[in-house]
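These notes are about the structure you will find just below.
The other protein chains are all here in position, but one chain of the complex has been omitted.
What follows is chain A.
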Amino acid sequence: MAPDAPVKTSSPGALPNPVTRLVRWDVIVTALLIVVFAGGALGTPDFATSDNLSFALDDLSEIALIALPMTLLVVAAEVDLSVASVLGLSSALLGALWDAGWAIETIIPLLIIVGAIAGLVNGLLVTRLGLPSLAVTIGTLTLYRGLAYVVLGTKAVAQFPQNYADLATKTVPGTPIPYPFALFIVAAIVTAVVLHATGAGRAIFATGAQEEAAFFAGIRVKRIKLLLFVVSGVVSAFAGAIYTLRYGSARADNGLGLELAVIAAVLLGGVDFDGGRGTLGGVVAGVLLIGLLRNLLMLRDVATEIQSIVTGLLLIVSVLTPRIIAGVREARRHPRGSISASSQ
């Protein structure tokens, strides 16, 4: 392939700008989160109780956990749609092996290996064959879900040990924070440090912004992507164990459609679907906003359809707003807007 560097530096977003700094989407989402929380606490008596919040957070556990590797992938301009199917496969395996008399302590590491393999398959198809991740993971979405049904069929396995079920549902003593969410907080801090304060993080951003440029700058683009897919698989498989223990029911159809909730949270958090831009703080705010908003709407007896409409609109606004901001900024810089208008 002919190197067409120097790369087009005029692409919007490549240059920092004081205006966008002020109205960054992740800041808006965080503000929105505070508004929703305050509004809920004032207007809905059952909302800001420690009981309700701990439940709302527990309900978010898997989405929140999977959103972390998903953020890294989307920043690297890839996506993994198979996460919910890996979760389902992991749940099905957990059920089948538990039923067969295996120990939980053996099953969970095995699930992690299976998750790693699932992620590796995604990663290899994307990096070695150069296929788009959207297409690859739509395929594996179906494939892994199919495997889940092969493993457990249509039955449901229940009756998991109480101590593990407690780990998935009880809160850290003295706080309203459920254990899975505490795990998410730790994982989020680690992910934030990796993404925003290390060379690996800068490499992920560079890969997503301009893959070829990153490659010529000596970044091992493919290796990074491969690793991110593996991490995504591992986290999804682990989330499958949490999901199963939390609901007390292992089934092949567990987590059906969860990938959309994860991607929604990532996009809502202001991560650019084209890659190269986003912050982990924004994603954490996005995850919390989706979860608390849903909880609030349910407490207020808002119909399911309206809930979907609210979430959908929020998502469209979140994808649209940064573009509009970028557009306005671009228009200001080039009042006659001749050349760069084509890039949108």
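One rule holds for everything that comes next: a contact is a pair of C-beta atoms (placed from the backbone, for glycine too) under 8 Å apart; a residue touches a chain by one contact, two chains touch by 3 or more; residues count from 1.
Just so we're on the same page, contacts and distances are computed from a predicted model.
> Out of "Monosaccharide ABC transporter substrate-binding protein (CUT2 family)", "AzlC family protein", "Decaprenylphosphoryl-beta-D-ribose oxidase" or "NAD(P)H oxidoreductase", which one is the UniProt protein name for the chain not included here?
Options "Monosaccharide ABC transporter substrate-binding protein (CUT2 family)", "AzlC family protein", "Decaprenylphosphoryl-beta-D-ribose oxidase" or "NAD(P)H oxidoreductase" narrow down to "Monosaccharide ABC transporter substrate-binding protein (CUT2 family)" for the missing chain.
> Where the complex has a chain not shown, which of A:Leu227, A:Leu292 or A:Leu315 is the residue touching it?
A:Leu227
> Out of A:Met298, A:Leu313 or A:Val328, which residue would touch the omitted chain in the full complex?
A:Met298
> Using the document's contact rule, name the residues of chain A that touch the chain not shown here.
Counting only chain A, the missing chain is touched by 46, 49, 51-52, 55, 59, 98-99, 101-106, 108-110, 112-113, 116, 120, 153-156, 158-165, 169, 200, 223, 226-227, 230, 234, 243, 247-249, 251, 253-257, 294-295, 298-299, 301, 303-305, 308.
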